[in-house]
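Yeah, one chain of the complex is gone here, protein chain that is, but the others are all in their spots.
Each chain carries a letter (A and B) given by its place in the written order, and its residues are counted from 1.
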Amino acid sequence: MDKMKQFEEIIARLEKLDYKDMLNDDFFLTWDKSTDELNSVFAVADALRNLREQNISTKVFDSGLGISLFRDNSTRTRFSFASACNLLGLEVQDLDEGKSQIAHGETVRETANMISFMADIIGIRDDMYIGKGHTYMQEVSQAVQEGHKDGVLEQRPTLVNLQCDIDHPTQSMADMLHIIHEFGGVENLKGKKIAMTWAYSPSYGKPLSVPQGIIGLMSRFGMEVVLAHPEGYEVMPEVEEVARKNAEASGGSFVKTNNMAEAFKDADIVYPKSWAPFAAMEKRTNLYGEGKFDEINVLEKELLAQNANHKDWECTEELMKTTTEGKALYMHCLPADITGVSCKEGEVEASVFDRYRVPLYKEAGYKPYIIAAMMFLSKVKDPVATLKALSEGKKPRFFEK
Amino acid sequence: MDKMKQFEEIIARLEKLDYKDMLNDDFFLTWDKSTDELNSVFAVADALRNLREQNISTKVFDSGLGISLFRDNSTRTRFSFASACNLLGLEVQDLDEGKSQIAHGETVRETANMISFMADIIGIRDDMYIGKGHTYMQEVSQAVQEGHKDGVLEQRPTLVNLQCDIDHPTQSMADMLHIIHEFGGVENLKGKKIAMTWAYSPSYGKPLSVPQGIIGLMSRFGMEVVLAHPEGYEVMPEVEEVARKNAEASGGSFVKTNNMAEAFKDADIVYPKSWAPFAAMEKRTNLYGEGKFDEINVLEKELLAQNANHKDWECTEELMKTTTEGKALYMHCLPADITGVSCKEGEVEASVFDRYRVPLYKEAGYKPYIIAAMMFLSKVKDPVATLKALSEGKKPRFFEK
Partner (left out) sequence: MDKMKQFEEIIARLEKLDYKDMLNDDFFLTWDKSTDELNSVFAVADALRNLREQNISTKVFDSGLGISLFRDNSTRTRFSFASACNLLGLEVQDLDEGKSQIAHGETVRETANMISFMADIIGIRDDMYIGKGHTYMQEVSQAVQEGHKDGVLEQRPTLVNLQCDIDHPTQSMADMLHIIHEFGGVENLKGKKIAMTWAYSPSYGKPLSVPQGIIGLMSRFGMEVVLAHPEGYEVMPEVEEVARKNAEASGGSFVKTNNMAEAFKDADIVYPKSWAPFAAMEKRTNLYGEGKFDEINVLEKELLAQNANHKDWECTEELMKTTTEGKALYMHCLPADITGVSCKEGEVEASVFDRYRVPLYKEAGYKPYIIAAMMFLSKVKDPVATLKALSEGKKPRFFEK
């Protein structure tokens, strides 16, 4: 389709949505947002991408900082955030605190203000410790809100959750936008079955925020969401409750099982991925807090041994054959543990991964636009008018004659 | 007041000042600059802030680098410098040399040229070793001046001292601009009493550049400047001499005391803050130079023990009551050692700090604009005309419809 016509259709979609409460608001958990708001993020992401594809600049900021705060190393998220900031005109400035310096209380309040004098956006990734990441983001948000109210900060920086202990909204929203495009629109998802299943990995302690983010978001669109994992790999009960309520409200379903085959049976989408048991992660967090590093090492060994009992939880060709027409959309947040490629035994058979490599990379490609859309909607009063003005302005992203 | 009218008043102020020698010059020590020049920095800082508050872009650079060179970690100064560069359109590029690689002579000359081919500004923080920081900045400055003269560098990068062993001009100037705004203009400062006093901290070795910067600058405006510290915590004698001469010239005074209460009595402004004794820092610098790390450890223990003799040097509510109307402006460069909050016993009582938290954060908020103003005045031939052109151009910092 013609890009300009496509742009008009995206704008028409956006015009019908209510996103007014997103202005000056943070994006922490998808279940804090209305369905209209989520759809606005999808529409703005599509619009920004469309303009970039037309070689039209979307730099709404002439200057300003986008601050990134990562508790652990993250090449992918770092580049996605940097890309989103750059797309809108913000310069990234990293605040590297390191794991050891997890500050709280007064220190958070002060640091948050000190770095924010010219900050429009703060992106935080803090997924390592159960009960900490989301709380920390709330502290930072409150600090800069007060700073703005008190006249310390000329603008109120808005926050984007780049992964916390509870949710991973930029991932799940990128995943969802991928699904929407693969299935030709959100309206086609009703009744589709998506299997979010645990899978074996030789590493341990992978964050829970991905499966939680997926069941918390996918249950919003009338899909049949199945969460499958071995006994002992439960996710946070609060998030299961969120998924249950979402499913009810959207006319879909949310079901749990300890049987991977059951989850794959007739699935339209499968998302097999390792994660750590919630209870174990909670224990680890407490041990860290108490400085009991020897016990952490013991716990890690136990968890790896526990994982090893479930090597049969692998996304195989055989299992894929049981999905709808044998062609379920395979998804992963990447990097995946691929059997025989990145490890001896892993989450997915190499031939399955290989067949879905291009779609998987496309899935990841939505993330910078999702992040940019979240930023855009938290800053721009009239997104429709502003996007139209950018489109009509036709300032080239790349200038050549 | 209306922002545009305010802008006109700032410009009117600037028009009366003589700043012509600031072009292509570095900013190292406030006492190297005329009072007109200092007032020009304040005016340009106010003007840049005013334009940003009006959502008008002040990006005078379309491309170009602002190089930051930090000898030690510094979140606040790093963000202030990055904000200032971004505000004017320069991209920050960090030169991380690390403490261990303090280069001199030919190496400085070569490195300074190699990194400066497209550099407009170099910001340096080098405050750790007495007798080194300022000297190093002078070496870098001479290197790039020669490089420019010899045709190696198309432009002459100008330097901003982001803290050296002698002065901390971006801090003291930000502090001063805060005072000016709190007291409603520089003309209201004549005869006001400011107490720069030592205060107890459980850490040791805090730089002398803050108290030195404060007495060297505040003595320029007709204030009664009191420097208070326990015996043995003397600052550099050269800077005391600067303060003495400044006070004489400006019709104010500069007085020293070893009595904190005396300093606070009837003060309009108090600045209680820990620092290390000059003589001890000089000794430490020599020990570093000789690689005598065992002796450094011994010295550190002695200094901490010496500090502990002066725990009564704390900014308490009781002391605050003795200031003018019990309401002296409490200042600090942050972070402060707050008793019962960031340490058991520290520089300031928690309730005092808490009451001044918002003003303290505002004080810090001037720094990016002070740095930007120093840059601006070292680069722009006609600041008045250029600021007016930016104002009239009305290019939005943040574009929305």
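Just so we're on the same page, a contact is a pair of C-beta atoms (placed from the backbone, for glycine too) under 8 Å apart; a residue touches a chain by one contact, two chains touch by 3 or more.
None of these values were measured; they are calculated from a predicted model.
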Exercise for the section: Return the single residue from B:Met22, B:Leu38, B:Leu51 or B:Leu65 that touches the missing chain. Expected result: B:Leu65
Problem - Touch criterion as defined above, residue of B:Asp2, B:Asp150 or B:Glu325 at the omitted chain - result: B:Asp150
Handout entry: On subunit A, residues whose C-beta touches the chain left out of the figure
Key = 52-53, 57-59, 75-76, 78-80, 82-83, 86-87, 89, 91-92, 334-335, 338, 341-342, 358, 361-362, 364-365, 367-368, 395-401
Completion exercise
Those residues of subunit B that touch the unshown chain are 59-65, 91, 93, 95, 106-107, 110-111, 113-115, 117-118, 120, 147, 150-154, 379-382, 385-386, 388-389
